[in-house]
Every structure is written in structure tokens, then in C-alpha cells.
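One protein chain is absent from this view; the other protein chains keep their places.
Right after this comes chain A.
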Amino acid sequence: MSIALRTLDDGAWISVNDSRQVSVSDVWTLTTGTFCDCSPAYVLLEAFVDVDVDGSIVVAHAVGQCLECGTRDSIERLPVGRIVNDDFYPYDPEDVQWLVEPDGERP
């Protein structure tokens, strides 16, 4: 089965196989230096712009703001969950996330 991935309702959430899986407006924890200088950076996601799959990892293109320093920027490749045997397993926003490099490797 192929995976249907899309953002909906103006970037309010990421839909995986027609079910709402990842919601905007949550605070994600990002490692140092990936978004701003804060360590770690607590970033409020304000909208999902796009979503893609990189191997088995679902990566979002989002816009967010750091809660400490106020930096507002886009996040190109935020891993939001994994697909295993056609099922989606979302990551917990509170666990530290790395940004996925375009070649699929984690730094």
C-alpha cells in the first residue's frame, strides 16, 4: 500500500493515510545550532508547509518560532515520525529531534 501524505487545513496538521497524525502548534525540541543558538531550542510550529517521506522517516517542512530567543524561521526537514509496515508512528515533540539532511543521514 502506498502512503498518502499531505498537509491539510492550511497547515494545521499532517495527514497520513487520511488520518490526522501530527498537529501544528506544538512545541518541538531541537538540538543546538539547528534552528537558532539556543540549546536546546524549544520551537513552536506555526504551520506545516509541506510533508515528504525520506526512507521510512516522515519529514515536514514547517515554519516555527523559538520560545526563548524569538527567532522565527522555516524548518526544512523536521522528522515527525516513522513508517513501519505501512503504519505511522509519530515522534514525541518533547524528545530531542535532529533535522534530517537531504541525503537521509542524521548528523
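Definition applied: a residue touches a chain if its C-beta (ideal position, glycine included) is under 8 Å from a C-beta of that chain, and two chains touch if they have at least 3 such contacts; residues count from 1.
In the analysis below, contacts and distances are computed from a predicted model.
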One chain of this complex is not shown here; going by its UniProt record, which of these names is it: "A-type ATP synthase subunit A", "Branched-chain alpha-keto acid dehydrogenase subunit E2", "Peptide ABC transporter ATP-binding protein" or "Nitrite and sulfite reductase 4Fe-4S region"?
"Nitrite and sulfite reductase 4Fe-4S region"
Residues of chain A (touch criterion as defined above) contacting the omitted chain
4, 6, 8-13, 15, 17-20, 23-27, 42, 44, 46-47, 49, 65, 67-68, 70, 87
